[in-house]
Structure formats: C-alpha cells, structure tokens
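A protein chain is absent from this complex, but the other protein chains hold their places.
Up next is chain A:
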Amino acid sequence: MDFLSLQEIHHTYFTKTSATTALSDISLEIGEGEFVSFLGPSGCGKTTLLSIIAGLLEPTAGAITLEGKDVQEASKNIGYMLQQDYLFPWKTIEENILLGFKIDGSLNDSNRDYALTLLEKMGLKGVEKQYPKQLSGGMRQRVALVRTLATEPKLLMLDEPFSALDYQTKLKLEDLVSNTLKSFGKTAILVTHDIGEAIAMSDRIFLFSSSPGQIHKTFIMPDELREATPFNARNHEAYSSIFQTVWKELESLEPANKH
C-alpha cells in the first residue's frame, strides 16, 4: 500500500457571489521516503491541496489516507512548513522549537534533548535563549525546520519555504533540507513555483494547471539528479534539458494572449 494516497479530491470555495472550484479530480500516490514537488502557476490550488493533506481543510469530495488511515486522525504525523518562518516573536528559540511538544503535552527531557540536538545539527548552537528577531532570515527558517522536525512527523509539507530568502541562502538551505530529510528518510511534499528548485530537490514533479487546479503532467527525475544534492543537481548536465521540458509545459499552460 502506498504511504500517502489521494483519491479524486475536489474542492470548491463558496463566497456570496460565486463558487470557485480550486481543485478538481486530483488523484496521486506518494511512496514512503519520496520527495515530490507540486509545481504550477499561482492560483492553481497548491496551498489548498496542502491544507487538505494536512487535515486542516476538509475537501468537498474525495479521500486522503496516510498509511491507510484518514488524515484527520493521522494529523500528528504531518509536519507543515510555511512560506515564512512564523516563529512566535515573544517566545525564545528554545520555546519555539518545543512548541509541538507543548501543544500535545508530551514535553519531557528526552524530547527537549532531541530538539536541541536537531538545532545543533542545523548549525544553530547557542541561540536557544535568543528571540527570533535577533536571527537572520535564513537562521529563522532553519529554526522553523527544527520546530517542524522535532515532533518527528512522517510526512513533511513545505509550502514555498525558500521563497522569502535571498538566492544564496536559498541554495544553502535547499541542500540542508534535502540532506536532512534524506538522512531521516522522511517523505516530503514541496510546493513551489520555481522550476529549478523543483528539479533540484525532488524525485517526482507534479505539474498543476490552474482554474480549476488539476494535475497536468508528472515528471520523473532521472536517478543521477535524485542522488545529487540540490546544488550539484543544478550543475548537472541533465538539468538544463529537463528544465527546458518543464518550462515548455508550463508555458503551454498560460493563456496565449498574456504577453
């Protein structure tokens, strides 16, 4: 059985004046330990889909199962990382990374040690007592990653987590996140509109078309790109031809009169 499975997900938003179908007929399967990307133009319902997978939003129709269980029950196994760090500014770094334990009442010494070790692994030793404001954007996003990983979720969702960072920081963090997730054997879904990032980081790319959001095409990355770190993958000879292919598909999705 697949690790995560989505069957015929539909979602419609209702407002006073209209009903907007954000997602239509989404079915996909993701294996354990796989890293996939949702790539698509803005407004294709990628974030909606993540919220549905995270169990934060109930789809209008369809079913999602994580290891055979409904996601509403399995939500503890899912970690969610947002576009910005959303660290709580009034909490210290330590309080921030222990938040997940505090919420489910499982905070104890071994959990605390684990979270602090993770922080150290991310190259952030000695910032525990500081406040988020005192850290740079890249450091804060790493803290947010620690906060998400600390509760040991089986599935990690990354909602454009690098989009608010400068290019250099973004490249470094891509490598860090990719290595960390690989070493823990985590399954991850990355939402992005950056083609390069999707190619460099993932095993498979789902290309979404918009209004309504649908899976347009699936790209499977060759082994040599999967095994390379995101930074090296960007320099790999296979990279640019895949980039061209994905780029053309993405272009074909846009209305012709746009430019």
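One rule holds in what follows: a contact is a pair of C-beta atoms (placed from the backbone, for glycine too) under 8 Å apart; a residue touches a chain by one contact, two chains touch by 3 or more; residues count from 1.
Assume contacts and distances are computed from a predicted model.
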Among "Glutamyl-tRNA(Gln) amidotransferase subunit A", "Beta-ketoacyl-ACP synthase", "ABC transporter permease" or "sulfate adenylyltransferase", the UniProt name of the subunit that does not appear here: "ABC transporter permease"
Touch criterion as defined above, residue of A:S24, A:T151 or A:T192 at the omitted chain: A:T151
Omitted-chain contact residue, chosen from A:P89, A:G126 or A:G185: A:P89
Sole contact to the chain not displayed, among A:P59, A:G79 or A:G138: A:G79
Contacts of chain A with the absent chain, listed as residue ranges: 54, 56, 75-76, 78-80, 82, 84, 86, 88-90, 99-100, 102-104, 130-134, 151
